[in-house]
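Every protein chain of the complex appears in place save one, which is left out.
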Amino acid sequence: MSPAPLETRNAQAVPIADVPDLGDEEFRDAILTAVSLGSRVSALFGHPAGEGKLRLFCVLANDELGSLALLSRQVERRFMSLANDCPGVHLFEREIFEQWGVEPHGHPWLKPVRFQPPLVAAGARASQIGVANFFRVEGEEVHEVAVGPVHAGVIEPGHFRFQCHGEDVFHLEISLGYQHRGVERALAGGPDKRTIHYIETLAGDTTIGHAVAHCETLEALAGAEAPARAHAIRGIALELERLANHTGDLGALANDVGYLPTASYCGRLRGDFLNMTAAICGSRFGRGLVRPGGVAFDVEPARSAELQGRLARAMRDIRGATGLLWETPSVMARFEETGTVTRETCEKLGFVGVAARACGVGRDARQDFPLGMFRFSQVPVMTWHTGDVFARAFVRALEVESSGKFIDGQLKALPAGPVLAALPERAPDRIVATLVEGWRGEVCHVALTDERGRFSRYKVVDPSFHNWTGLALALRGQQISDFPLCNKSFNLSYCGHDL
Amino acid sequence: MLKVFLERLRQGYRTSAYPLEEPKLPDRLRGLPVIDQAKCASGCEAGIESCPTSALGMKDGKLELDLGRCLFCGECERTLPDGAVRFTPDHKLSARRREDLVLRGQELALAGALEGEMHRVLGRSLKLRQVSAGGCNACEADVNVLTTIVFDLGRFGIQIVASPRHADGILVTGPVTENMKLALEKTYAAVPSPKVVIAVGACAISGGPYIGHPEVHGGAPSVVPVDLFIPGCPPHPMTILDGLLRLMGKIERKRAAEVVE
Partner (left out) sequence: MSALLRRAWARGAVVSSAILQVIALAVAGTDGAFCLAGYDAPPIGIAHVGATRIPGMGLDPLGAVVAFALALIGIPIAIYTPAYLAGRHGGLSGPVQQALLPLLLGTILAVVTAQNALVLLVGWELMTAFATFLVLADGHQDEVRRAAILYVVMSHVGTLLGMVAVLIIASGSPVLSFDSLDFESLRILGRDMGAGTRAAVLVLALVGFGTKAGIVPLHVWLPEAHPAAPSHISALLSGVIVKCGIYVVARVALDLARPVPFWFGIVLLGVGLSSALLGVLYALMEHDLKRLLAFHTVENVGIIFMGIGLGVALSQTRGLESVASLALAAGLFHIINHAVFKALLFLCAGSVHATIHDRNLEEMGGLLRKMPWTGTCFLVGALAISGMPPLNGFASEWSLLQALIASAQSSEGWIRRLAPLLVAGLALTGALAAACFVKAFGIPFLGLPRSEHARHAREVSLGPRAAQALLALACFVLGVLSPLALMLCARGGEPLGILPYLTFDSPFIISGSKIATTSPFVLAAAVTAISLAVAIATRGSRARARVAEPWVCGLERVQPRMQYTASAFTKAIRLVFRNLFRPSREVEPAEGTPPYYVRRWRTQGMILPVFERYLYDPLVSAVRRIAALMDGWASPSTEVGLFLTLVAFCVALWWAL
């Protein structure tokens, strides 16, 4: 009888030795069974196990039960790919091939992920970015449109290769990796004085999301808990980040369809929310706020009252600005039925965050795997069923409302006490998986410690890692002029994917 | 239609009056750091060690802070003897030369305008192409926000354009990853002369938190000649705006007093 995956909870450190080491078939069956019963793969990554072997760890998340399952297997040069049966792991397997040189045999789309040098000395050679073998639709009438890496707006670099027939898009291939900075490689051996800065900048607009995940990981490894007041402030900062980015996205969507009133107001309002975060910690993006053991800045009553006033005004303004969108037929005509992703695709490929909730899949780590203040204060999960650009915009607008209410509630009732606690030593030989609902979706950090309690491996899965495939699929059969709109409606992180 | 009009009235006029008025900045903003050499007569090693990017150093017995490497995290403020380094809410941080960014307790030599021919050609209209050479999207976001109504970059004659062929210069963010090096070089080559290069953020100036990584090239100066450095992680939009206006000569610096032209 093969050992079952290790059941654990969010941000709970367990001994690495307890994670079952399964054989080839057992590993495969365990994952496929779990996925068929409603779980999904949150992380699948490799970690060197000595003697030329690689240990693959898999973190399965069950949203219904709110539990995580950990399992692993050892591989040498190749293993049977799961991507044909469980499409959600396709990118993880490609990443394993690129980082460690271990081939997932039978993978339907084995292409580079980040064009990075491998993490082992002897491994797959790094391929040259931009010279990849792009997929082609055959036929003399088909032409390609190649966009990027330098895009026309102020945006991160990435390459999009469209196979077009006139204005219709047959197929979109997305090739990223232009922002690969070697974060995962640098995190191993930590934490040191740079670690928190890596975490805060690996996806610079999700500073709070990643920082909270990291600090929860460290606190889980140390077996300690941050003070309640710190949790409240972390919650406020996380929701402020959500507010700022959703506002910015709604403004950008309005801009892309040429609806300038909402675009202008949201552009200003986003700054207002960022300034609220800066009022707490001095940095608009929340740099320096979340630290292991709590938060580095307190919110005194006077500051809290001022923030409540600013929040109330901003919420009124954002309600007014986005309300205009839904009542303008020209905007709705562009939004509705554009870039549709079906619920089936979403579940098969394991999308997370806003993109999933816009397809009617109510996945939200604040509700399913609550940490920090979300254990006590529920934020309702907002979904919409159509899966198009409108759904993704509308879900954002709904989340803005619920985030605003949450922040207001927290500010009015901040728990007393300190904001920062000292952390004891980290436990050795542990593995901990932490899920936090960043503003794009589920952030997953998996840390493995060595015998001294330092990181032997730190895996970061940004929500964009799951969702980039969604954009590629959403464009099939669409007009190429709708591409900026679809891209903005997903608004995925290039650097979070590239690390 | 009426609703749109009424909403506009309700939302009001929001454009900041900078540079005619000083901007309203958060009180906890970590802006220009001021070094007090006296406080660092002894025992600064711990503080120097604490800096994640090794921006702090001792040279000739004086404490040195390299703004180009500084992440403005405030760690040194906490670890050094009280007041040795103090971050003030001063948003004016930009400089024309890399060596000007190294503070030793002197006043920061703020960026002056472009000279001669460049000033004649670009002083009233500066079109920039933004190149994200591996940035984390925070500097990009804060550059993007300059085009919104609060800052309204367009009224100064500065515009972000879609193609380097339309541009007068490039605005680089990010530490210049290996994968973006060719694209940055091509973008720079595509801009017609005369051109300027502006490096925004610690990553673009020196590599930021990624200094020393083999996957990055240590900032824009390693690939293209830079005309304006704007430090920060990310720099506040007012800092970026201040730097751009100084480059165009719209704010002249006269000794201690600031005279707005």
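Here the chain labels run A and B in written order, and each chain numbers its own residues starting at 1.
Assume a contact is a pair of C-beta atoms (placed from the backbone, for glycine too) under 8 Å apart; a residue touches a chain by one contact, two chains touch by 3 or more.
These numbers come from a predicted model, not from an experiment.
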Identified contact with the non-displayed chain, of A:73, A:159, A:291 or A:430: A:159
Among A:61, A:75, A:102 or A:150, residue touching the chain not depicted: A:150
Hidden partner chain, touching residue among A:24, A:76 or A:167: A:167
Residues of chain B (touch criterion as defined above) contacting the omitted chain: 131, 163-165, 180, 182-184, 186-187, 189-190, 192
Interface residues of chain A (partner: the chain not displayed): 83-84, 87, 90, 108-109, 130-131, 135-151, 157, 159, 163-168, 170-171, 345, 348-349, 469, 473
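In this text, only the chains that are shown with their structure count from here on.
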Separation of chain A from chain B, taking each centre as the mean of its C-alpha atoms, in whole Å: 28
Touch list for chain B against partner chain A, complex: 3-4, 7-8, 10-11, 14, 26-30, 49-53, 71-75, 129-145, 147-150, 160, 162-164, 174-175, 177-180, 182-183, 186-187, 203, 208-210, 213-216, 233-234, 236-237
Complex contact set, residues of chain A against chain B: 114-117, 129-130, 149-150, 152-157, 177-182, 186, 193-194, 197-198, 201-205, 207, 248, 261, 264-265, 267-268, 270-271, 275, 278-285, 287-288, 297, 317, 320-321, 323-324, 327, 493-495, 498
